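Please read the structure below before turning to the comments.
Part of the complex only, each chain left as placed.
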Amino acid sequence: MNVNELNVKKTAVLFFDMLNVYYHGAPRETQQRMKPVVDNAVRLMNGARRASLPIFYAMANHRPDGESRSRIVTDTDMRLRPWPNGDCKPAVHGATEGSWAQKVIDEIAPQPEDYVIPKFRWSTFHQTYFDLALRSCGIDTLIVSGGAVDVGVASTVYSARDHDYTVIVVSDACSNSHEDSVAAFMNTVFPRMARVRTTDEVLEMIRKGGKLNQLI
Amino acid sequence: MNVNELNVKKTAVLFFDMLNVYYHGAPRETQQRMKPVVDNAVRLMNGARRASLPIFYAMANHRPDGESRSRIVTDTDMRLRPWPNGDCKPAVHGATEGSWAQKVIDEIAPQPEDYVIPKFRWSTFHQTYFDLALRSCGIDTLIVSGGAVDVGVASTVYSARDHDYTVIVVSDACSNSHEDSVAAFMNTVFPRMARVRTTDEVLEMIRKGGKLNQLI
């Protein structure tokens, strides 16, 4: 297949962890950094809805009592701060089931026909019904927007690659705190396992693909 | 748990894709770049054998006819070269089942009691018996050596993280072609999902942990 083609009948959009806790509940500077990403996600969503692409939302889903959380040992916490005295103690995650923090941001709120995938680890594929739903819908291509690039997005793209899904990472509709890793993923890692495109480019691919299929 | 501790009774070593095709069959400059990595892998293997740690080998395993290969669309080939005319045509992988190219390098050759995990995609966990074997052995911690860091090693570490395995990436026993991504993984990505240590540090952790368990 040519790298500029898209079969819109086999394509879905995935919004990854676009949750209140990471945006409306985040510090002002994070909100400012993420604003253009959210704007692009909105444009992407609108384009996808016009072409009738199925839309999926990956949503972190944790128990208030922290019982199902990961207990692995890491060098640092999620902000790259080493553990005090080397004592690794992961906090209970903020996106607890049913909380405001966990809800998808209103800007791209899920509709009844959309798919919401509660997830318990980083990858959207890990012990969820994501692959089952994609297969049932006949999807083989995923357009991915969200964050963080080097955490859940990367984890999901690696999984998607191994599950034989073609992925398009929408570079300006993805967020990340770390400049070095986002550059490495976009320039060096993703091009060998996916396609990297801007929102404008993806909207154009959807438009062209939709015309071919007389969907738009 | 403290980040400097290791329970050797629950720890295994994983050598990832240390195959002839990537070393003895590679161009001279690759061999020179990888030589110190292989030397460290040998030291790691010897230390692990002394402490009776189970040793696993992840081994790419492809059909000569290419029938089970991935057919996804990517921007570039595995060397980051864009496809001519945008026409994505993945080659059949060199590590075909039973070939010399596919064999683990002699320097760290598997012994009868070791575990060899043929794999068909990037992650060692993807549709293999790796997780089953680790669980059966009571392993919860993986020491990882091999390459490439930003391809199969990263894919495996993300999977291990989601499967609740604690990972120690042995930085100087891992290889990669791309400086930017290896730096991003070692400095920014892995510390939040694993521990990053040198071969010397890991050998010391095994030695100390072994003493505690009176294994050495």
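The letters A and B name the chains in turn, as written, and every chain counts its residues from 1.
Basically, contacts are C-beta pairs under 8 Å (C-beta built on N, C-alpha and C of every residue); 3 or more make two chains touch, one makes a residue touch a chain.
Quick caveat, the model's predicted, so the values are computed rather than measured.
J.: May I ask how many copies the whole complex comprises, since the file places only 2 of them?
T.: Identical chains making up the full complex: 4 copies.
What we mean here is this: only the chains that are shown with their structure count from here on.
J.: Where the centres are mean C-alpha positions, what is the separation of subunit A from subunit B, in Å?
T.: Taking the mean C-alpha position of each chain, the two centres sit 26 Å apart.
J.: Subunit B touches which residues of subunit A in the complex?
T.: The touching residues are 1-5, 70-78, 80, 82-83, 85-88, 121-123, 126-127, 141, 150-151, 154-155, 158-159, 161-167, 178, 180-181, 183-185, 187-196.
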